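A single protein chain has been removed from this complex, and every other one stays in its place.
Let's turn to chain A:
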Amino acid sequence: MTVSENDYLEIGGKILTSRFFIGTGKFADNKKMPEVIHAGKASVVTVALRRADLKSTEENILDHIPQDVVLMPNTSGARTAEEAIRIAHLSKAMGCGSWIKIEVISDNRYLLPDNQETLKATEILAAEGFTVLPYISPELMDAKRLVDAGAAAVMPFAAPIGSNRGLRTKELVQILIDEIDAPIIVDAGIGRPSEAAECMEMGAAAVLVNTAVATAGSPVKMAEAFSQAIIAGRTAFLAGTGRILAAGASSASSPLTGFLRREEV
């Protein structure tokens, strides 16, 4: 659901029906995912290609992704650009479309992304015609290089994957939102709907959530809550409340610039 007719998010030539991207892979039962996805009105669903099993008649995660969402396979498990590229090619060969979320992680302790390898993979896959959404540590110049290389959006993390620690990288994400000419989609670390709303208030184009929904007491209810929070945050951003000057800055009792007015008189 978009906020208004004129406010929509377009990525890779697709107009998305919402600003809620949802992750899979942590649900207790893949069969329940369609209900969760629909409850949250998620428009994009990311799936780890490493788990997709076309040979299986029962346990192929891809069979549980509704037809009315955009499938965004991801390269989870890739440790280098080369591995990410191979996974992207596998994804295409498996008929998973042309979207690819690049995840290159060579740190298994915190699961922090490797921006340099991500850039290498993005350059090659974007040139091959993939719609590339790279997952990165929020860093301005890396984000800029990614967009120059053809990334369709940039996905900085809020906090390490699965940490549910909220928007720890706020300042850096805000810089990306302000300076990068591509949608900024906050991915990973968001633990609560209020944090998703905060990302949207700041001007993020969308939010991707996985752990917070999949591990909630009721994933369906939590998906609904995220959906509402994302819409609320977006509405607030459009309403112009996304930027609030630091408290006190505009109400000093002895304004520094007051003398200008006195001289004018």
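Basically, contacts are C-beta pairs under 8 Å (C-beta built on N, C-alpha and C of every residue); 3 or more make two chains touch, one makes a residue touch a chain; residues count from 1.
Just so we're on the same page, contacts and distances are computed from a predicted model.
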*From the names "Pyruvate ferredoxin oxidoreductase", "2-iminoacetate synthase", "ABC transporter ATP-binding protein" or "Multiple sugar transport system permease protein", which one matches the UniProt record for the unseen chain?*
"2-iminoacetate synthase"
*asked:* Touch as defined at the start, partner being the missing chain; which of A:115, A:211 or A:227 qualifies?
replied: A:211
*Have a look at A:27, A:99, A:135 or A:157 and name the one touching the chain we're not showing.*
A:27
_Which residue of A:38, A:51 or A:168 touches the chain not shown here_ = A:51
*Omitted-chain contact residue, chosen from A:38, A:79 or A:92*: A:79
_Absent chain, residues of chain A that touch it_ = 25-30, 49-53, 55-56, 58-59, 77, 79, 83, 86-87, 90, 106-111, 162-164, 211, 214-215
